[in-house]
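With one protein chain withheld, the remaining protein chains of the complex are depicted in position.
By letter and in written order, the chains are A, B and C; residue numbering begins at 1 in each of them.
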Amino acid sequence: MAGYADEKDALRARLRRIEGQVRGLTRMVEEDTYCIDVLTQISAVTKGLQSVGLTLLQDHLDHCVVEAARESDEAATAKVEEATQAVARLLRT
Amino acid sequence: MAGYADEKDALRARLRRIEGQVRGLTRMVEEDTYCIDVLTQISAVTKGLQSVGLTLLQDHLDHCVVEAARESDEAATAKVEEATQAVARLLRT
Amino acid sequence: MAGYADEKDALRARLRRIEGQVRGLTRMVEEDTYCIDVLTQISAVTKGLQSVGLTLLQDHLDHCVVEAARESDEAATAKVEEATQAVARLLRT
Partner (left out) sequence: MAGYADEKDALRARLRRIEGQVRGLTRMVEEDTYCIDVLTQISAVTKGLQSVGLTLLQDHLDHCVVEAARESDEAATAKVEEATQAVARLLRT
């Protein structure tokens, strides 16, 4: 089971909405929408994706990291390092 | 004409690829993919969107801001302020 | 003259305030302040730096890019590309 098992439906719905927003971006470009308005919408879609990322991170810490912590110090340290690197990748985008 | 008129086809192709990546994210969630792998893919999609945003920004500066600069100081200042606010929104996501 | 010539005093004051905030971070670490509180303050300092960056960007577009636009297409394109790369670096941090 993934850490986000309890929220699968909500996550799927949010991702489908983001997919629709990206389709909307393509339409904006096709219709020669003013650059700044396309950029504003790109910021909105990016924010939506990062928000899904934060939900996944919280679920991951709450389940996978907590389980590892109860197993051993080594398991916890490995999961924590992996999670920190995932946050570093989110920050660098 | 939008500032990105010369690159419409390329932008459309990049956005359609990003749309496919978001669909891939939904599939990853449906298949209970490990949280960290979904997060890594979210970082990749966000990076793709920001890269499209940077292309739009460059086209905007290169056409709309440059034209405004040749029109008047007031037109230039207004366009520059608008562009800076768009960058601020990108940074905050 | 740099593009921010008119705002040198204000920028200097903001940077000195940020320097004081970084000194405050060192003090927080020395006093074993709770990790999350240090992290919150790091976010505040980073936001301050990015805000100075946005001011510099706006001044740069408003002076250096506008001047280049009035000089030639080639000068404008070169300045715009340089500015876009600077925004890309800001986004990646």
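Here is the rule we use: a residue touches a chain if its C-beta (ideal position, glycine included) is under 8 Å from a C-beta of that chain, and two chains touch if they have at least 3 such contacts.
Being a predicted model, the structure only gives us computed values, none of them experimental.
Checked against the full complex, the one of A:18, A:38, A:52 or A:83 touching the unshown chain is A:83. For chain C, the residues in touch with the chain missing from this view are 1-5, 8, 11-12, 15-16, 18-19, 22-23, 25-26, 29-30, 32-36, 38-40, 42-47, 49-50, 52-53, 56-57, 59-60, 64, 82-83, 86, 89-90, 92-93. Interface with the hidden chain, as seen from chain A, comprises residues 50, 54, 57-58, 61-62, 65-66, 69-70, 73, 76-77, 80-81, 83-84, 87-88, 90-91.
The criterion applied here is as follows: only the chains that are shown with their structure count from here on.
Over half of the residue numbers found at the chain A and chain B interface occur in both copies, marking it as a same-residue contact.
Computed from the mean C-alpha positions, the centre of chain A lies at a distance of 27 Å from the centre of chain C. Note: centroid distance chain B to chain C, computed from Cα atoms, is 21 Å.
Mean C-alpha positions place chain A and chain B at a centre distance of 18 Å.
Contact with two or more other chains is made by residues 92-93 of chain A.
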